[in-house]
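Sharing a structure below in structure tokens format, with a few things to ask.
Note that one protein chain is taken out, while the other chains of the complex remain in position.
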Amino acid sequence: MVAVHTAEPGAPGELAERFEAVVAAEQRVEPRDWMPDAYRATLIRQIAQHAHSEIIGMQPEGNWLTRAPSLRRKAILLAKAQDEAGHGLYLYAAAETLGVDRAELTEKLISGRQKYSSIFNYPTLTFADVGVIGWLVDGAAICNQVPLCRCSYGPYARAMVRICKEESFHQRQGFELLMTLMRGTEAQQRMVQDAVDRWWWPSLMMFGPPDDDSPNTAQSMAWRIKRHTNDELRQRFVDMTLPQAQHLGVTLPDPELSWNEARGSWDFGEPDWSELQRVIKGQGPCNTQRIDRRRAAHEQGTWVREAAAAYASKRATAGKQATASKEKESDV
Amino acid sequence: MVAVHTAEPGAPGELAERFEAVVAAEQRVEPRDWMPDAYRATLIRQIAQHAHSEIIGMQPEGNWLTRAPSLRRKAILLAKAQDEAGHGLYLYAAAETLGVDRAELTEKLISGRQKYSSIFNYPTLTFADVGVIGWLVDGAAICNQVPLCRCSYGPYARAMVRICKEESFHQRQGFELLMTLMRGTEAQQRMVQDAVDRWWWPSLMMFGPPDDDSPNTAQSMAWRIKRHTNDELRQRFVDMTLPQAQHLGVTLPDPELSWNEARGSWDFGEPDWSELQRVIKGQGPCNTQRIDRRRAAHEQGTWVREAAAAYASKRATAGKQATASKEKESDV
Amino acid sequence: MPETDTYGDTLLCRDLAAYTLRLGDDALVLAQRLCEWITHAPTVEEDLALSNIALDLLGQARVLYAQSGRHDGTGRDEDDLAYGREPSEFRNVLLVELPKGDFADLIARQLVWTHHCLLLHTALRGAADPELAALAERAVEETRYHRSHADRWVACLAHGTPQSKRRLQAALDRVWPYTDELFEADALVRRLAEHGAVASPTTLRESWEREMTTVLAQAGLRMPTVTGHQCGGRRGAHTATFGDLVAELREVRCAHPGGTW
Partner (left out) sequence: MPETDTYGDTLLCRDLAAYTLRLGDDALVLAQRLCEWITHAPTVEEDLALSNIALDLLGQARVLYAQSGRHDGTGRDEDDLAYGREPSEFRNVLLVELPKGDFADLIARQLVWTHHCLLLHTALRGAADPELAALAERAVEETRYHRSHADRWVACLAHGTPQSKRRLQAALDRVWPYTDELFEADALVRRLAEHGAVASPTTLRESWEREMTTVLAQAGLRMPTVTGHQCGGRRGAHTATFGDLVAELREVRCAHPGGTW
């Protein structure tokens, strides 16, 4: 089994053929199956990044848990935080089926060697941001993630099914919050518009660079990890969101937005890709704070995790001794 | 001079006589003068406790610096914090003239071996508390402190002259804040009454236990450190405060308050002395927090003070070397 | 039952309103403190567990506030009660409002709180008021999980490393002065207990002390000795940081007077 997991390019052609056939037939690759190293590496990177995003993604809204302006909103936010922690855990578990260790992934996150979605490097300045994150950010995440439910790697695909269901719940709740705020005072309406202005472009960038600048897309699509290009998904998101924006009564901050009768789709402006590059490189408004907070929580928790490990090993030893003495007894 | 400072009971009778004569003639004892050990110890304890009270006393209002509801109130609070830090520094300097070291006093404060005024172990729950502290707590402090301007120990008496001037300024500002709040909304008026209800009895207790339970008073009065008994000062405070309370339109939470025509003074109820004892013993609502915060600031600042000490000693060495090389030059 | 006559429905309602407000405040304030842990817990599993517990407490607070608002006849809803009162109008015990502290402080508080809470809600299942009894029924299930979470961590920290044991003991010492207030029987509680409307705090106290003795003995921890008990929460005399907690709770709502949420 170890041999299968560490299979080199020179692995028997038969295994490679079987892998290709499974993927081509839209069947699922499972943890024990042979898979190309590059496929495994791509998945580890993507799933880890996705897991990290769930965990870091708790922070921008986490600040509002103690400040939610009604008990119902507080309950909704708490439930969402709970879902996100849960998603993080499924996804770490999915990554572990590929032979990586969770502690190692955490280490890579807090040392900045693995990324998380750049969207979480923007600050949440008002409570309207909570609604806009639900509506736009979770909305974009769903566009990205729904096709992943059919991803060729089984554990990831199954995790995504559950995650997508909960995400679409979050999206509806975000939209409902914005609808409520837009029925409120003028100051509340201004607060919503301000949040939309700040989150629109970063949301569009969640789909990654434009297709002609996304060299890995073709391979990921061939492997049936990815199903659509970045630009296809971005267009789908814009088309889905525009009617909702009109329904809400907010303006999206893009003068080039216009209905293209011929394409049956919305035309829109070009995001500032240099900004995306800056944020990816760690120069976004909150990169440092997000990682620092994660690292601080991790470091402050070290003594607790050490205690848990020591306790578990003591219990394991005690358990073995108990078993041993029982065996001895039965020997007698 | 060292001999004078550590003079034992067996010190020349002449010195003791001179000390007694100076005190009896209402003249000032100065740092270089001979003084009885018990006099010195009493003063050190009292001045240190007074200095500590200024420093700890910054905390209850410190929380409101960032929250003051107008820029003018913020400026007043900042100026008050500045005054309190300044008072703490004068008083530590006065204590040092008696041969103690400030670092030692700080150590005794944060290890709980020296006390500060128990009044600062009550929490400031609303912004009205800021006003009530100015009115009642600073008011009581002034009653206590004005006679100290005539204290027999020169450095302490001189520090008190300056401190009293600033304290009475704080008291007026506190009263003015309360007057403003009482002209405000009903909720603001309730907030003031609630604060008065919480601070009245603790303020009365600032004068210490009743006279028949205050064994050191007689000696302190003979030494002209203290000028009036605790109960005399308490009565003076009540008589001074009652008309102000009426002017404000607040009720003091003591059903026994009534004007005594015969005495020309107000009768008032007995404070709960067992509560005072509890708070003095460290069981007040905020004892732990106040000391923890002071200790945390001190500990977090250790590396800074170490740096300052190292820098000072490097500069001193450099200064000496410079002087030495200059001397050498002039030799040449 | 001659007492019923003198007690009367109106008085009972008023007392029940005050009583459910106390329990509601306990639950909301503790939920608020637990929220401060989320994204700061030592593991993601613990972020999950704490958000779970906070959500249960918040649910209890909402039901209790609704009951309180009905009983007192003011018709105030859960948000009126949660957001519309000054700090000094909150009636929670001081224990639940103590600042976040470290993970040992969290667990020490959860230990004493959840054991008390399970005993209380178990007794309240027999409350005369059917709504209160129903709330208690549900709360018992939830609190059982909260208690086992606390018990597991106490065992783990006590038997883990010397550091974790030392920290837990120090946290227990810090928390213990605030346990007395959990069993305080003031006039309100005495009236309600005499009429069988709520559990007698004295009985709860004995069971709680027995449980604590057992838990601490099993964990090899020392029962803290307390020289000065702290109380005042039930009459609105709160600790130094409580004003900040309430301010944070109300922050957004305050910034938008007349807003809809």
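Going by the order they are written in, the chains are A, B and C; count residues from 1 in each one.
FYI, contacts are C-beta pairs under 8 Å (C-beta built on N, C-alpha and C of every residue); 3 or more make two chains touch, one makes a residue touch a chain.
These numbers were taken from a predicted model, which means no experiment stands behind them.
J.: List the displayed chains that the omitted chain touches in the full complex.
T.: Every shown chain touched by the left-out chain: A, B, C.
J.: May I ask which residue of A:Q46, A:T126, A:T217 or A:N230 touches the chain that does not appear here?
T.: A:T126
J.: Any idea which of B:A94, B:L181, B:A195 or B:C286 touches the chain not displayed?
T.: B:L181
J.: Which listed residue, C:L11, C:A128, C:M223 or C:A247, touches the chain dropped from view?
T.: Going through C:L11, C:A128, C:M223 or C:A247 one by one, C:A247 is the residue touching the chain not shown.
J.: For chain A, which residues touch the unseen chain?
T.: 60, 63, 67, 123-126, 187, 190-191, 194, 198, 278, 281-283, 285-286, 288-289
J.: May I ask you to list the residues on chain C that touch the chain which is not drawn?
T.: 86, 247-248, 250-251, 254-255, 257
J.: Under the stated touch rule, tell me which residues of chain B contact the chain that is not displayed.
T.: Chain B touches the chain not shown through residues 55, 58-59, 62, 64-75, 78-79, 81-82, 85-86, 88-89, 92, 127, 180-181, 183-185, 187-188, 191, 293, 296-298, 300-311, 314.
What we mean here is this: only the chains that are shown with their structure count from here on.
J.: Roughly how many whole angstrom separate the Cα centroids of chain A and chain C?
T.: It comes to 35 Å between the two C-alpha centres.
J.: Please report how many Å separate the Cα centroid of chain B from that of chain C, as a whole number.
T.: The mean C-alpha positions of chain B and chain C differ by 38 Å.
J.: Mind checking the centre-to-centre distance between chain A and chain B? Centres are C-alpha means, answer in whole Å.
T.: Spacing between the chain centres: roughly 57 Å.
J.: Return the residues of chain B touching two or more other chains; collapse runs of consecutive numbers into ranges.
T.: Not one residue in chain B touches at least two other chains.
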